[in-house]
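Heads up, one of the protein chains got dropped from this complex, but the rest are sitting where they should.
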Amino acid sequence: MNVQELALASLNDHRLFTFLDLAGTFAFAISGAVAARNRGLDWFGVMVIAFAVACGGGMVRDLCIGAVPPAGLTDWRYLTVAMVAAWMTIAAGRLVARLTHPVTFFDSLGLGLFAVTGAQKAMIYGHNAEVAVLLGIVTAVGGGVARDVLLNRVPVILQREIYASAALVGAGIEVAGERLGWDSSGRTWLALGVCFTLRYLSLRYKWNLPRAPRHGDNG
Amino acid sequence: MNVQELALASLNDHRLFTFLDLAGTFAFAISGAVAARNRGLDWFGVMVIAFAVACGGGMVRDLCIGAVPPAGLTDWRYLTVAMVAAWMTIAAGRLVARLTHPVTFFDSLGLGLFAVTGAQKAMIYGHNAEVAVLLGIVTAVGGGVARDVLLNRVPVILQREIYASAALVGAGIEVAGERLGWDSSGRTWLALGVCFTLRYLSLRYKWNLPRAPRHGDNG
Partner (left out) sequence: MNVQELALASLNDHRLFTFLDLAGTFAFAISGAVAARNRGLDWFGVMVIAFAVACGGGMVRDLCIGAVPPAGLTDWRYLTVAMVAAWMTIAAGRLVARLTHPVTFFDSLGLGLFAVTGAQKAMIYGHNAEVAVLLGIVTAVGGGVARDVLLNRVPVILQREIYASAALVGAGIEVAGERLGWDSSGRTWLALGVCFTLRYLSLRYKWNLPRAPRHGDNG
């Protein structure tokens, strides 16, 4: 076991983190499964989209830093959590509909958590700050982009809502804190908290980023 | 030449396998070229889609297991077969239309073969059973997903038809057999046969997986 694996193992051993990571994975998978069901996909399609949303971002990150095979493929817990979310959506649609509020909560938490852990993993593998911030964003939003591409629509996160921008803030705080020598645990909670709060408040108060005016618009 | 390369070479030396592999590649390429032509793409677009369907799944598998550059790029036979399929579709549309039955046959065969060889290659590279099954599915269906994403539609394999699920069964048998110590050649033929039969019968008798009921449906 080399230094990188030790660092990753210590990261993974953090039980609260593991719980939040799997809760975020579950929330992401639910969002994928619900969208797939609403497009009339069959059972297998629902499972594929659930898995793609839950693990797609992390898999692209792992390919970009050379951590192959990606964790989403090797760690049975991600697959299991995604399959449970898919089956709940298929078999218990009414229950899942009642989960909307907790799912939004964990989706916001997952966004923050994936942004932070994505940036951390890139730094643990020895890459620079730019790579870490960009891959933090990719980890957090890649799954949602994959969902929308597979369901044949323009990724909603590129159109409106504070989403990728919240991931940028979260990953940025984590990376800046690491460079400034902040306490590891403190910066992580700060980054996670700011990203989560930004996303959650934006949903509640319907904040959006401005659109770029098209050429010729009066605005 | 290390152990992995030896094992792969012995796999590749199996002449019947090589023939089936190229026949499956050809069938996949034809399905891509026909779809591209029907969407009004130009000659180059038809060639790109034919190549993407034929080699896309295997390329994603190779990136995920760190086998770079992917075999689809390095082995001239895949490119050649895909280009021949594209040109046949462009230059001899009526001939290709008459090939529908053999193409369906080889496409089903290709599905089984890609699922099995994809799982084998992942195991040869030393990865666990989960990775092997998942990458078997990816190898078999990745090209078809790429075709539909590029042609701007929801991947048909996620919507209906026993397709990815047949690949799952094929890859699962291959991996389970390897773990249970079954004879290498026997388990491969069994996995290939079951996947092919499942797919072929589902086409003939129009079997579909059930769709997930949408919330609010009466069903």
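Should a chain be cited, it is by its letter among A and B, assigned in written order, with residues numbered from 1 in that chain.
Following the convention adopted for this analysis, a contact is a pair of C-beta atoms (placed from the backbone, for glycine too) under 8 Å apart; a residue touches a chain by one contact, two chains touch by 3 or more.
Note that the structure is predicted; figures quoted are calculated from it, not measured.
Student: Among A:L22, A:V149 or A:L190, which one is in touch with the chain left out?
Tutor: Checking the options A:L22, A:V149 or A:L190, the one contacting the hidden chain is A:V149.
Student: Can you say which of B:L22, B:L63 or B:A129 touches the chain missing from this structure?
Tutor: Of these options, the touching residue for the absent chain is B:L63.
Student: Could you list which residues of chain A touch the chain missing from the display?
Tutor: Residues touching the hidden chain, for chain A, are 63-66, 122, 127-128, 130-131, 134-135, 145, 149, 152-155, 157-160, 164-165, 168, 208-215.
Student: What residue numbers in chain B mark contact with the hidden partner chain?
Tutor: Chain B touches the chain not shown through residues 36-46, 48-49, 59, 63, 66, 68-70, 73-74, 76, 79, 89-90, 93-94, 96-97, 149-152.
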